[in-house]
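Let me give you the structure first, and then I'll get to my questions.
Left out: one protein chain. Kept in place: all the others.
Chain IDs A and B follow the sequence of writing; residue 1 opens each chain.
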Amino acid sequence: MKTLNFSFSTKLTFDDYVHDHSFALRIIPPDTESQKIISCSLNISPSVITKQTVDAFGNNVTAGYIHSDHRFLDFDIKGTAEVDSSKHNIFLMPCYLYQSEYTNPDDELKEFYSELKDNCTGKPSDRAVYFSDILSDLIEYKKGVTTTSTTAAEAFAMRAGVCQDFSHILISLLRMDGIPARYIAGLAFCDGETHSWVEYWTGDHWEGIDPANNCPVNDDYLVISMGRDFRDCAIDRGVMFGRYTQQLQLVRSVLT
Amino acid sequence: MTQQNIEQFTKPVGNANEINELLRRYGVKFGIYKNGVFNEQFFPFDPIPRVISSEDFKSIEKGLVQRVNALNEFLFDIYHDKNIVKDGVIPENFIYISKGYLAQCEGITPKNRIYSHISGIDLVQAKDGEWYILEDNLRIPSGASYPLIARELTRIAAPDAFSENEIVDNRNYAKLLKETMDYANCGGVSAILTPGRYNAAYFEHSYLAEHTGSVLVQNDELFVEDNILYHRTYSGGKTRIGVLYRRIADEYLDPLNFLPESLIGIPNLMEAYRSGNVGIINAPGNGVADDKGIYYFVPKMIKYYLGEEPILKNAPTYLPFYDNDMKYVMDNLGKLVIKDVAEAGGYGVVFGSDLTKEKLEEFRKTIIAEPRRFIAQEVIDFLDLPILNNGETVMRKADLRAFVLSGETTKVWASGLTRFSRNPDSFVVNSSQGGGFKDTWVLKTST
Partner (left out) sequence: MSTISKEHSDRLFWLGRYAERFFITLRSLDKLYDKMIDDKQGYKEYLSYFGLADKYSDSKDFIHSFLYDESNPNSAAFCLERAYDNGIVLREEISTKTLSFLQMAKDTLTNSQSKANIRLSLLPLKDILYSFWGSVNEHIYDDEIRNIIYIGKTLERLDMYMRMKYPFADVEKEFIRLCKNLHRVPKGTPYRYNTNYLCTVVEVLGTQNDYELYSDKAIKSLEHLFEPMEVSL
């Protein structure tokens, strides 16, 4: 068990005024068996009334709407959590066994799996570790070659990507192997941005694995959101109107 | 009234030209894109009514209420405990591979637990008089407005036909719809959401709005604030919407929860819905229940949830997914109709009898490779209906879309949309393929 202080901030800046801006943030970490949120405060600027709901995957959703003109949207969150990765979450949604938009394998990825298939023996945890080992040798961790909309198949074809891509490829392999798997967005000690890793179903509970670092998930990982793939977990999604042509996003996260 | 009596109704009611002229005047149109150009067409009306005896209708009515109630139970179960899967009645992958299943809807319970408020169930009558269910439409079934206005106008053009025959008045559809909408209302005004006037069914959207006293809205007039859906009024104010009868598909409904590139959706609508602040008609995620693959299991659902025997039959259907069925399909491919479960609107339907030997063999391989993708059905010997073609009576294939409304109770509208094909060889009765429609008479109980 470990007590973590976390903070996370995002600055969205537009090059012209926007209005009628609806947004949905998945930024307040959920209370689960393996993490208790002791305190948490969210600040949003410009000030706006927001509402909280919990989505189908168990994520906290903060929804808001800004009618009037504005040129930025900042939000930051600070809090304390107790993380205990020896305790396990035991609720399984059956959809996690099935491929989703970002994890759907193409022929190449299917072929790759069928070559590995014979070596896949033992418990789900053995197989997850096996896949993660293979990926860490095969895929280069490289920034800038993929985007948030790159699929597992696309990243696999390039043999390169960031944590999001490692997660998608691993999830795709696990699901092909008949093991339910889900995407996790969160904070970890490893970097100053948001991180992503994978949870797989052992048969009676969820277990975390970090394919980008090829290591098990321990008490230094704070879950912010989870889902079938990145699309269910985006930290912020928004729709706005105006003549802006670009938006700039700055993210900073700290975990101590 | 027996079948014998029904057969006397083969004469046109009123003058076809006069009625079509009236339909024109009242703007009964549907939009159609041809070569990228938008045109509005008048939906041709055939003056020979389809007549359903009161006995027949009573049994159809009972069967449809039973079916829709079971489908609503199924939708609740799938998005909550999934007992029907756990108990092995439906294989798990039939649910989660279906495009209509939306994981985002897990755990959401709509007001009064009703998912399919307006169900359009397509039936055909076989030559032996038996009715078969062809398809369930639990997303946004359209077409009720056409017979509704046609009846209004036929009564003007041919009053005698209605005074001499004992026909159930079908002009209560708007009232039934309004009751259904009010029952799903979570506080606020009722609204119908249309993608705009260039949608094929725009006439229907605006006609139903007029007759239910709802506001007809487009997405840019709506916004979600504090997880409440509002209509922005012309003077800058806002009006709360309590129920949204949306005529756009699930994927486009909320760009923050579904397709991010949707330009016709309402951001955060799903948050308002999840919070119980607005009713959505029909519930998002219903596609899992009207999937062609799930269709096979509806009779089993009726037994499972209601403990009853199904009153209405499915067309005999085989799932190549099951070994026994695969064997039958392989042995009888030439006489079956094969449907691709991922396709809709008449696409992906292949009649084995239309295929050459080589094509048949090719298709055989495709089915073996992807058994979950197809269903196979016996070809039903449709009862043809008379239609008037250049002053001559000819026989054509026709189906019936029955409308079932689920509010405080489940009710079947005593009418429906009878569509027929123009082409004598065609089974396709889609309005976009040049077909027309008829009035559907349900006779009152004979005294």
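Following the convention adopted for this analysis, a contact is a pair of C-beta atoms (placed from the backbone, for glycine too) under 8 Å apart; a residue touches a chain by one contact, two chains touch by 3 or more.
Here the structure is a predicted model, which means the values were calculated and not measured.
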{"item": "Chains in view touching the one left out", "value": "B"}
{"item": "Of B:Glu18, B:Glu166, B:Glu179 or B:Glu221, the one touching the omitted chain in the full complex", "value": "B:Glu221"}
{"item": "From B:Tyr207, B:Tyr273 or B:Tyr318, residue that would touch the chain that is not displayed", "value": "B:Tyr207"}
{"item": "Hidden-chain contact residue, picked from the options B:His231, B:Arg274 or B:Arg373", "value": "B:His231"}
{"item": "Absent chain, residues of chain B that touch it", "value": "24-27, 149, 189, 197, 202, 206-207, 209-210, 213-218, 220-221, 231-236, 239"}
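Quick note on the criterion: only the chains that are shown with their structure count from here on.
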{"item": "Geometric centre distance via CA averages, chain B-chain A, whole Å", "value": "39"}
{"item": "Touching residues (chain side chain A, partner chain B) in the complex", "value": "20, 22-24, 49, 51, 53, 55-57, 61, 63, 65, 67, 93-95, 97-98, 228, 232, 237-239"}
{"item": "Complex contacts: residues of chain B adjacent to chain A", "value": "82, 85, 92-93, 95-97, 101, 103-108, 223-227, 255-257, 260, 267-268, 271, 274-275"}
